[in-house]
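The next block holds one structure in the form of structure tokens; read it before the comments.
One protein chain omitted, others in place.
Let's turn to subunit A:
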Amino acid sequence: MTNSSSNTTVEMTGPRGAKPKRALSPRNIMIYGVLLVVACYYLLPLYVMIATSLKGMPEIRLGNIFAPPVDITFEPWVKAWSQACTGLNCEGLSRGFWNSVRILIPSVAISILIASVNGYALANWKFKGAEVFFTILIFGAFIPYQIMIYPMVIFLRELGLFGKLGGLVLVHTVFGMPILTLLFRNYFTSLPEELFKAARVDGAGFWGIYFRIMLPMSIPIFVVAMILQVTGIWNDFLFGVIYTKPDAYPMTVQLNNIVNSVQGVKEYNVNMAATLLTGVVPLVIYFASGKLFVRGIAAGAVKG
């Protein structure tokens, strides 16, 4: 035995290499069983909604809500989109949809833009009063916004924006600010400080560093912020009801009005289709950016 480390074959008995795993161990059955049950529990309502939305009214009256549709019809979807009535007008959800889009795009863009610059300034430029400013912002994140509804009404009235889409955009931008700024600040603090210093030595200014150095490194957190804002603003009902007038109602408010309208028979299939239509936008956003979302959350949102 002079050369024990050379490549000669060595006799080996007993366990070797990776430990084999049994596919059907009691543990696995347990885990997958529980997961399956929970998944069904959460998917069942969705199934009922989809099934119902594809049935005609006669079929629904039979009362079998779990039965799959026999006679598939897309009539309820068309009706929900373009004919359902709220009060006097019968344009369906489409008007609400476009209102929501018109509210969503500027609100998301403006709030993310401002919040990211805020977060960047707070994280990297230690200006006078930064700490105080940050504390106030954090405080703002924890105040229930119902408290501010009435002052906001007056504020918008004074600005002449009450009841207009612009007013609602302003409201969404303001209320999204604390949490978004926090999100961006935490992310930017987690980036190496020496990069910022190097850029300063290289002569880049406030905006130069923001656009050329920070922004390209922060795509994941921008995606996170976008998802938070899109879902939050799209699903908002309260602000929509309060700060807009009927012809500017967002989709959620209009959905509520369709579903709760008391005239005539309750068209469950149309209601289900309308609800699904309203929920489609956040769903699409989730599916499209799921991976980036997880990455962004892991990268910045939880670090402090």
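Here is the rule we use: a residue touches a chain if its C-beta (ideal position, glycine included) is under 8 Å from a C-beta of that chain, and two chains touch if they have at least 3 such contacts; residues count from 1.
As a working rule, contacts and distances are computed from a predicted model.
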Undepicted complex member, UniProt protein name, chosen from "ABC transporter ATP-binding protein", "Sarcosine oxidase subunit delta", "Nitrate reductase" or "Glutathione S-transferase": "ABC transporter ATP-binding protein"
Full-complex contact with the absent chain, from A:208, A:246 or A:282: A:208
Candidate in contact with the missing chain, chosen from A:148, A:195 or A:259: A:195
Contacts of subunit A with the absent chain, listed as residue ranges: 192, 194-195, 197-204, 208, 212-213, 216-217
